[in-house]
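The complex appears here without one of its protein chains, the remainder shown in place.
All chains are identified by letter, namely A and B, in their written order; residue positions are counted from 1 within each chain.
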Amino acid sequence: MSRQQFNTRHLPGFGPLAIALFAFLYIPLVVIAVYAFNSNRVVTIWEGGSTKWFGEVLRREDIRNAIINSLQIAVVAMVVSTVFALGAALGLVSMRRRQRAGALVLIGAPLVVPEIVSAVATLSFFVLVKIPLGQLTLVLAHIAFCIPFAFLPMRARLSDLDPRLFEAAVDLGARQRQVLWRITLPLLWPGVVSGALLAFIISLDDYLISSFVAGPGNDTLPVFIFGMIRNGITPAVNALSTMLLVVSFVILTISYKVTNRGSHS
Amino acid sequence: MKSTRTARLGTLAALLVMAGGLTACGGSTTDTSSDTTPAEASADGTTPEATAAEAASEVPAKGSGELNLYNWTDYIDPKVLETFTKESGIKVVLSTYDSNETLLGKLQAGGTGYDVIVPSDYMVKQMIELNLLEKVSPASFPNGKNIKANFMDVYFDSGRSYTAPYMYGTTGISVDTAVVTTPPKSWAEFFAVPKEAEGKLGILNDQVEVIHSALRAVGAKPCSENVADYEKVKTLLDAFKPKVQVINSDGVIDRMGSGEQVMHMQWNGATHRSKQTKKTIAYIYPSDGLTLWQDNFAIPKGAKNIDNAKIFINWMMDPKNIGAATNFVGYDNGITGSDAFFDAALKADPAVVTPSESLALPQPVPGCSQAAVDLYDKIWTGFKS
Partner (left out) sequence: MNNRRAGDSSPTFAWPAVTYLAAVVGGPLLLVALYSLLTRGKFGVGVVWDPSIKAWKQLFLEEKLDGSTVFNSQYLEIIGKSFVLAALTTIFSIAVGVPMAIWMSFRSARWRQLLVFAVTIPFWTNTLVRTYAWMLILNDNGLINRGLLKAGVIEQPLRLLYNSGATLIGLVYTFLPFMVLPVFASAEKFDFRLAEAAYDLGARRPQMLKRLILPIIKPGIVAGVVLVFIPALGSFLQPELLGGGKSLMIGNLIQAQFGPSRNWPFGSAVAVALMIITLLALMVFNASSRKAAETGQSASGLL
């Protein structure tokens, strides 16, 4: 294949635009990181460099608990909602039209409902069915609103796979299970990954619903950060955010290295 | 309590793919209570009246297990809680909320397992009426004698049958006097907006406080049910709106401190903190009156650790402990003798300690009637959109 020869991958103007957008996405993060080293208690007034806020964040047990709580919930919500969403994306293909429309409404529902309404409604619902508020209710609620985010990239990918591949496979005598494992899932994989990432992110970022369905001592990180900001944002919030960013960089780099090694062997 | 936490972690562990290390981390959060030596002095044991007071109500000095405290965000010094744990052997699990309405909504949902909550004055009244609070008579606790006289017979809980006082404060005006050379003396002057403050002015995102003040500015009383008053308020706010830069309750301390805004409706304790960044900021007690609010400790119905809750509330009524809490939040409290433990800067600040000539101005405002609340909401929605 001599793809590069024609340079079909080159689209004039797209590159600079994309780079500008990455800058757009990252400038606020740079600002956050720089101000994390501000020694003044008030974030907006630069006084001089200091790393004391990092120390403060590391010392505080309540912050640590909130981070752990949030990560646990996000991981569970990501795994469960991705599995659910994958099943839904696959199962919907062969549903009858009306049935599918109904299922789509349900899957899309967490998106359509304003968050505050979900929050109040979910709280009332848990109380009605007598599930005590705590980590379980947090996880249950998170799974629900993560499903559509995990589902949509998969469905987008699936609906555009080349049907000839599947026709060919069936013509060649492949069974349904073989088609699923050998063709569908590998092709669907990028959609699964971006769906799972979206779900994880959404869970990690949620404030409103979490603050309603949490039980005693279940404050998640966003709930905690909202609190820190309420009485004036100190560089401690920046330090905390910067540390989370660094950790995410490390995790993503490792996973990138691992997957790449896998693909080479 | 250790076991419930471990059990929770256990069920999660089965599903955790990448957080193996994290759960281990979570398990290692030790409770400091195990380090407590029994010889340590209790919170109130040193007071001679302790035995006399015990006759009225028994509050043990020490407990075990945990206490679920549900408080406003950033409203209690973590170090104060650590001291409490050290002295009482009770581990405090803190959860936070951002408004009285959130608190009430959650309590009405029922059985959420909080042991101590911190409702504001009017909210206490409504919670008592809704039968949401335990009647534990904090006034009869050993440290109940420390409650300031004017904090005993409060309109929301006369004789303190349900609540103990925590912080109190006022909602007034903070002004950077270096920029606004003729600061407003009243709400009327605030809403008229001095020239220098135009476009650099902020107010709290708080419909109750803003409309209270606007009503005072037009010469009416908060919670008025007279529609004519609201016509005046609407005219006032329509003229006021273009001069407002921001309607936001968060980050006021920073925005005033950095000079982004030069005039703001603000709480007194927050003004105190702004002053630490910018010396020229002054706190105004408007001559047409301002809201005096009080936050209180209470035990909600359904609390699982009532004894621990009593120990905590009693401990917080010790002048030394609540004095330390005041130093963190910057508000005065309802306990006699606590000012002996205040930081000097706090004691010297007229924003924190109301000067005698302004003492009559701050008044508590009981919750408005439903009719008034609806009028407030209508005016507010119009103002905000």
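Simple rule for what comes next: contacts are C-beta pairs under 8 Å (C-beta built on N, C-alpha and C of every residue); 3 or more make two chains touch, one makes a residue touch a chain.
Keep in mind that what you see is a predicted model, and the values were worked out from it rather than measured.
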item: Missing-chain contacts mapped onto chain A; value: 1, 3, 6, 8-9, 11-15, 17-18, 21-22, 24-29, 31-32, 35, 43-44, 83-95, 99, 103, 105-118, 120-122, 124-125, 128-129, 140-141, 143-144, 147, 149, 151-153, 155-163, 165-167, 170, 176, 179-180, 184, 187-188, 190-191, 193-194, 197-198, 201, 204-205, 207, 221-222, 225-226, 229, 233, 237-238, 241, 244-245, 247-249, 252, 256, 259-260, 263
item: Footprint left on chain B by the chain that the document does not show; value: 99, 101-102, 104-105, 108, 126, 129-130, 199, 205-208, 227, 241, 244-248, 250-251, 258-260, 367, 370, 373-374, 377, 380-382, 384-385
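Throughout what follows, only the chains that are shown with their structure count from here on.
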item: Centroid spacing, where centroids are CA-atom means, of chain A and chain B in whole angstrom; value: 35
item: Complex contact set, residues of chain B against chain A; value: 8, 12, 15-19, 22-23, 25-26, 29, 68, 70, 73-74, 78, 93-98, 102, 105-106, 109-114, 249-255, 257-258, 260, 270, 273, 276-277
item: In the complex, chain A residues that touch chain B; value: 40-45, 60-62, 64-65, 68-69, 71-72, 75-76, 79-80, 120, 123-124, 127, 132-135, 139, 211-212, 214-219, 223-224, 226-233, 251
